[in-house]
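One structure below.
With one protein chain withheld, the remaining protein chains of the complex are depicted in position.
So that you can tell them apart, the chains are marked A and B in the order they are listed, and the count of residues begins at 1 in each.
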Amino acid sequence: MSTAANIPPQFEIVDRPLDTQMTISMGPQHPSTHGVLRLELVLDGEMVIKATPDIGYLHTGMEKLFEYKKYQQGIVITDRMDYLNPLGNNLAYVMAAEKLLALEIPERAQTIRVLMCELQRIASHLVWLGTHALDIGAMTVFFYCFREREKILNIIEAASGGRLTPSYFRIGGLMMDLPSGFERRVNQFLEKFPKSLDEFHTLLSGNKIFQKRTQGVGRISAEDAIDWGLSGPCLRGSGVNLDIRRANPYSSYEQYDFEVPTEPDGDVWSRYMVRMREMRESHKIVQQALSRLKPGPVKADAPKVVLPDREAMKKHMDALIHHFLIVTEGFDVPAGEVYFPIEASKGELGVYMKSDGGPKPSRVHFRGPSFVNLSALPQMSEGEMVADIVAVIGSLDIVLGEIDR
Amino acid sequence: MESGVDNTPLSSQAEGNNIQTPSQMVAAFEREHPEWVSSTVTAYGEITVIVPREHIAEACTFLKTWPEGRFDFLADLCGADRGVEEEPRFEVNYHLFSTTKHHRIRLKVLLNEDDPHVPTVTGVWRTANWHERETYDLFGVIFDGHPDLRRILLPEDWQGHALRKDFPLRGYEPYSLK
Partner (left out) sequence: MGLENIIAEALPEVLTTRLDSLINWARKSSLWPATFGLACCAIEMMNATSSRNDLARFGSEVFRASPRQADVMIVSGRVSRKMAPVLRRIYDQMPEPKWVISMGACATSGGVFDNYAIVQGVDKVVPVDVYIPGCPPRPEMLIHAVMMLQDKVMKESVRDRRDIPEEEAREAVVPGTLPVTDGSTARQNTLPESRPYTIASRHERRRSS
C-alpha cells in the first residue's frame, strides 16, 4: 500500500525486484501514433517483446447512426470515417447502395468519380508521406507534402465545396457537375506534380539514414500478410499482386491503363516504395480520366432516387414532387444485402449493406482496411526496437477514424 | 426476406467437373458437403451460403484449401441484428475472397437470441481475431474457442451491446465525469 502522502489512493506500489521487462503504454495522446491509438508495449530494454494495440478511443458509433438515417443522409457520415480519403468512403457507400438499387451510372459520372478518387488517393498518400517522414525525423518533407496537398484540396473544394469532407458523390451520380475551369486547374496540378515527386525521392529515397531506418524493419511475409487480411499497399509491399481495381473492377476502372506496383521484401521500405510508385500511377490515371471527359449527364435516370436539377424543379410539377419526396421521406431500397469492396488508399474498403425494404438501411458495416492492417502490428513489430515501432506504424498508414468508426 | 431470390438448390444446375463460374463452384461445394449447406441465395451477383453454426469452422477450413475455392482471404466478418422480434435474431456473415481466383462468397450463420454461440474461425484465418472481438463487442455474439474475447471498441466496463436494435441511439445516460 502507498505510504507516501501525495500518491492518490487508487495507485498502489507493488514491491518487486527489478525486472528486465517493463510494460509501457504508448498512450492515446502521442505525437507519432497518428491519432488516438494506444499501444501496450512490453519491453526488454529497447526491444519490444509484445505489442498490443488498444483501440476504441475514437469510436463514434457510425454504424449505428447509419441505421437511423436515410441512405442519402448517410453519405455525410462516411466522410468522417477515413478522413484522409473521404471521397473513397463516399464512393464505397454510394456504389453499394447503387448495387442494391441496380442503377446505371452515366459515363461522365463514372469518369469524374475515377478522377476525384485518384486525386484523393494522391492526397492521402501525401499525408502518409509527410507524417511518416516526420516521425522518422525528416521535417521538411512534411511541409512540402502539405503544400502539394493544398493544391489538391483546392481542386476538390472547387468541385464540391468541402476540403476535407466533400460528400461529392450521390446515389445515382454526383452532387453536381464540375465547375468551369476545372480542367485547367487539374492540368496545372498535373504538370507540376511529377517534379514534386522527384523532389521527395531526392529528399528521402537516397537518404542513407532513411534507408537504414526503414530497410529490414517490420517484415511480414506474403503468406502471413494474406492470413492477417492485409490489403492495399501493405499487401503489395510483401509481393502479392492484388488490387481490387484489377481483381473486381468497379466504376469503369477496367478501361484505364495503369500498373500495380509491388515490391518483394515486405518491410517498411517496400511499403514506402509501393506508395510512391502508386502516386505516379494515380497521376497517370488522372491524366487519362481528364482526356476521357465528354459532356453528358452526371446523374442516373431514376427520378425516384436522384434529385432533379434545380431548374427543372422550379419549373416542373413532377420534378418538384420527386424532390420533396426524396428529401423528406427518402426512397425505398429493395430488400437484400450486398458487399461492395473498393480499393481505397489504405487497402480494401468494403461496405456490407443490408436493406429490409425501407428508406433506412438495416445494417451498414464498413470493413476498414486500417482496422485489419493494425491487427498485424504485433506480428510486424515483435523483436524490433521501440524507435522502429514508430516507423512501422507510419508504414501501415492507419487512420483511427476508420479503425474505430 | 430478399426479393428476386432463387432458392433452388444449385446442384441441380451444375455441369460436371468443369468449374468456371462462381455458381458452379458453389454447386460443387454443395455436392461435396451437403450437410454443411442449409440453403443458398443468389442475388445482386453475389452468392450467400447459409451454413449451420456447428459446421462453420470446418466449412471455412475446407473452402480455404479446396482447389476450386482457394479462399485464403477473409475479407470481412460482421454481425447483424435482424430485429428484436425476428427468430433467429442474429446473423454472422463471413465474406471470403480468393487472392488467386478473385471470386467472392458470403457464408452466413443464423443465431438465436438466447444462445448466440458460434465456433471461432481464428484458426483458419488469423485476421478473424479482431473481427470476432468487434462482433462480440457490438452484438454480444460469443465465439467459442477465441483466444482473447473481450471488448475492442467500447470501453471495458461498458454495459450492453451497442449495435443491437434495442439499444437506444443516444445510450442510457449522458456523459458526466463523475
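Keep this in mind: contacts are C-beta pairs under 8 Å (C-beta built on N, C-alpha and C of every residue); 3 or more make two chains touch, one makes a residue touch a chain.
The shown structure was predicted, so the numbers you read here are calculated from the model rather than taken from an experiment.
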item: Among the chains presented, those that the missing one touches; value: A, B
item: Those residues of chain A which, in the complete complex, touch the missing chain; value: 6, 8, 27-31, 35-36, 56-62, 64-65, 76-77, 79-80, 83-84, 127, 142-143, 146-147, 149-150, 153, 163-165, 400-401, 404
item: Positions on chain B where the hidden chain makes contact; value: 154-155, 162, 167-172, 174-178
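Throughout what follows, only the chains that are shown with their structure count from here on.
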item: Centroid distance [mean C-alpha coordinates] between chain B and chain A, Å; value: 25
item: Touching residues (chain side chain B, partner chain A) in the complex; value: 1-4, 43-46, 48, 72-76, 78, 80-83, 93, 95, 97, 99, 102, 104, 106, 125-127, 129-131, 134, 138, 151-155, 162-163, 167, 169
item: Chain A to chain B touching residues, read off their complex; value: 55-56, 59, 61, 63-65, 68, 99-100, 102, 226-229, 240, 242, 247-248, 334-339, 341, 348, 350, 352, 354, 356, 362-363, 365, 367, 371-372, 375-376, 404-405
